[in-house]
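Note that one protein chain is taken out, while the other chains of the complex remain in position.
Note that the chains are named A and B in the order they appear, and that numbering of residues resets to 1 at the start of each chain.
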Amino acid sequence: MKTPLHKLNWLNAFKEAAIAGAVTFTLFSVLLGINIYQNSNNDTMIRLRPALLVGFSLFAAALRFCIILKQSLQLQVPAHKKIGWFEKVEPHLQPILVGLMAFFPIIMLGLLGGQASTKWIDNYGIVIMIYIMLGWGLNIVVGLAGLLDLGYVAFYAIGSYTYALLAQHYGFSFWMALPVAGVMAALWGIMLGFPVLRLRGDYLAVVTMAFGEIIRAVAVNWRELTGGGAGINVPKITFFGLPFNANEDGFAAYFGLEFMPIHRSIFLYYVIFTLAIITAIITIKLKKLPIGRAWEALREDEIACRSLGINTRNTKLTAFAIGAMFGGLAGAFFGARQGFLTPESFSFEESVLILATVVFGGMGSLTGVVLASIALFGGMEILREFSFVEQLIGIDPNRLRMLIVGLGMVLMMLWKPRGLISTRTPTVFLKQKKSISGNLVKEGHG
Amino acid sequence: MQNWQSDPVLCVEHLTMRFGGLTAVKSLSFDVGRGDITALIGPNGAGKTTVFNCITGFYKPTEGRIGLRHGIIDFDIGKQAATQSSSYVTHSAGGAVYLLERMPDHLIAKQAKVARTFQNIRLFAGMTLIENLMVAQHNALMLASNFTFGGLLGFKTYTTAERAAKEKAAFWLEKIDLLDRADMPAGDLPYGAQRRLEIARAMCTDPVLLCLDEPAAGLNPRESADLNTLLRSIRSDHGTSILLIEHDMSVVMEVSDHVVVLDYGIKISDGTPDFVKSDPKVIAAYLGVDDDELEGAESEVSA
Partner (left out) sequence: MAEFVQYLINGITLGSIYGLIAVGYTMVFGIIGMVNFAHGEVFMIGAVTALIIYVAVTSFMGTTAGAVFIALMLCLVAAILLTSLLNLIIEKVAYRPLRGSFRLAPLISALGMSYALKNFVNVFQYEYGSNKSVPSILTGHVSIITDANGFEAVLNYKNILIMIVTAIMLGIFWYLVQKTPLGRAQRSCEQDRKMASLLGVDVNRTIAITFAIGAALAAVAGVLYLVFYSSISYNDGTIPGLKAFTAAVLGGIGSLPGAVLGGLLIGLIEIMWSGYVSSDYKDVAVFSVLIIVLIIMPQGILGKPEVEKV
């Protein structure tokens, strides 16, 4: 049924827009309208920014106007049970994405040659792959088990520092330290999760957030162990013992190649690619096992799970620990790639960014995490490449990133709380497999 | 002697539950006979659901003992032994006695084998029917998957167990007449079907005692009749004893072997449906008359 657009709606829209503009003007009169800054003599200066304030208010008014108009225009479509176009495209997207991830360095090499592609493989490919792996790890905790973990970066940090310290004190190589890092992170996950997971969900979010801050504070302050803010050196990754350098015992010399920094980048890319793919395969397999089904059931209704004899605490704990383990593995890789660790890399912001990949992509959806990671990290990095963007808006786009991420999370919850890809595929079927709309996949109470 | 006296499966003794100053259930004692359908009835706020929550471990009772018997062990000796031990269970050659008030909720379902449904249906709405029934077989499947490790490596024991679990789920779907909807999300089912699915899900845990919280609420007469058939079949074909809370007197009087009546947390009547139906105290509780008016009310009802 179509509602006719009569005069009253216009009037109403104008009125609402005027109110929104006025409210915005008042709200930001101080925060935007007056700016305090230090000049070159370190004097505190004041300047008024009326243009910015008025611009913002007009923008808010225009936005409100559009929303009201859209509401009055909107057809009465039952939103329930609708499967979006994105979810329809998703199955076809999967092989393309896996192919792209698998051949990314080769494609880049072919397109740009050995010199120019190093940056792309290193800054984009590897960074995005790290976040994909972290997103997939966190996806088990948040997406499948429905536990909000805001301190995921702590396990990433534990993995990194485990490798760094084992290498420094006991001469462990990356490959020896990797499993230890995973186990360490999982153990810490169990230690933290065991007492806390019996509490209601919101507390878990805050406690994990506090835990993340504790780990970071320890990394900053325990200078004897972690080097504090000055950082700690981590041995760089080797090709199973062959270092990536120009020496005679190096990788290039051994294989009779000319030394190029890109060898190391490509190798690193495939290491993290393999780790991420292992994460994905294990996740897919776990989803179809009783434990995975119990995670999803737990997300749906915890009380029903208990009535069916499921030990909810242990079930949550396994999700929490497995998620932490993947975080630890990614952390060890991060250490090996950086060659140098500081606590800066493990701020709360990182946890939020990783969570954002899960929230945007679709909770429980592996493809969604990949798309969100590419958009969040690739897109933002590319934005920085173009200096005209900065000239256009007057602000370094990199500083806008977290503002956009924050607003994006709010908008996503309002628009599609289950994320871009919100359908889930049943883990077992009798006759035919059909996707389930995200509107039904709710997270129960309790 | 009645069945619940000679062969009880559940024995509730002096159960008391207080919330702050409010006493929801006061020194309640009753038995549930093996293979019986026992109805727990009473006006709104009589404490029926509280009793259920105590039996299934969602509440820890303030006082009292709840014994559950598996097999042919002597109940009194078993309860005595379990009470004196530090554990919640005594085993003997013929069976076991569990003290439910000592057990956490998930162990009551897993070990004592008490399953339940909820007044406000708690299905996994975003999961398919078959998935719902697979989750119910979690503990058996966990064991078969060697706590995930065997399953991850694709061991044969797990694949066999999973196939068996699917067959069991299909059996129950057939039984509740929802087999053709097996791959639909549970949240899409109509209300009556959701109630049936919840019962099937509880049955997939192979319970000794099945507790149903108002299974007929919101059902139309035809669905209600189907429910009676289902309950009778569960009792006769699966040897599961049933304890149910119900408001629908047609269900209660038709299917139950034994009725316990609660009012304000106190048991006011206990016996066969016929006995309870003519008990003046029950009539008073339901119609809300004073004691001296009882005689008159009774004659009115029977007339």
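Following the convention adopted for this analysis, a residue touches a chain if its C-beta (ideal position, glycine included) is under 8 Å from a C-beta of that chain, and two chains touch if they have at least 3 such contacts.
Treat the numbers as computed from the prediction; the structure is a model and nothing was measured.
Enquirer: Of the listed residues A:A252, A:A294 or A:V359, which contacts the missing chain in the full complex?
Expert: Of the candidates A:A252, A:A294 or A:V359, A:V359 is in touch with the missing chain.
Enquirer: Among the options A:L100, A:A116 or A:I214, which residue touches the chain absent from this view?
Expert: Of the candidates A:L100, A:A116 or A:I214, A:I214 is in touch with the missing chain.
Enquirer: Pick out which of A:I126, A:V142, A:L166 or A:V234 touches the chain that's been left out of the picture.
Expert: A:V142
Enquirer: I need the residue numbers on subunit A that touch the omitted chain, in ascending order.
Expert: 23, 26-27, 29-32, 34-38, 44, 46, 52, 142, 146, 148, 150, 192, 195-196, 199-203, 205-207, 209-211, 213-214, 217-218, 220-221, 303, 348, 352, 355, 359, 363, 395, 399-400, 402-403, 405-410, 412-414, 417-418, 442-446
Keep this in mind: only the chains that are shown with their structure count from here on.
Enquirer: Determine the centre-to-centre distance between subunit A and subunit B, using the mean Cα coordinates as centres, and give it in whole Å.
Expert: About 45 Å separates the centre of subunit A from that of subunit B.
Enquirer: Spell out the residues on subunit B that touch subunit A in their complex, using ranges where they run on.
Expert: These residues of subunit B touch subunit A: 56, 58, 105-110, 115-116, 118, 122-128, 130-131, 134-139, 141-142, 145, 148, 151-152, 158, 162, 166, 169-170, 173, 179, 182-185, 187-188, 201-202, 205.
Enquirer: Per the contact definition, I'd like the list of subunit A residues that touch subunit B in the complex.
Expert: It is residues 81, 282, 285-286, 289-291, 293-294, 296-297, 300-301, 303-312, 318, 424, 426-434, 436-437, 440-442, 444 of subunit A that touch subunit B.
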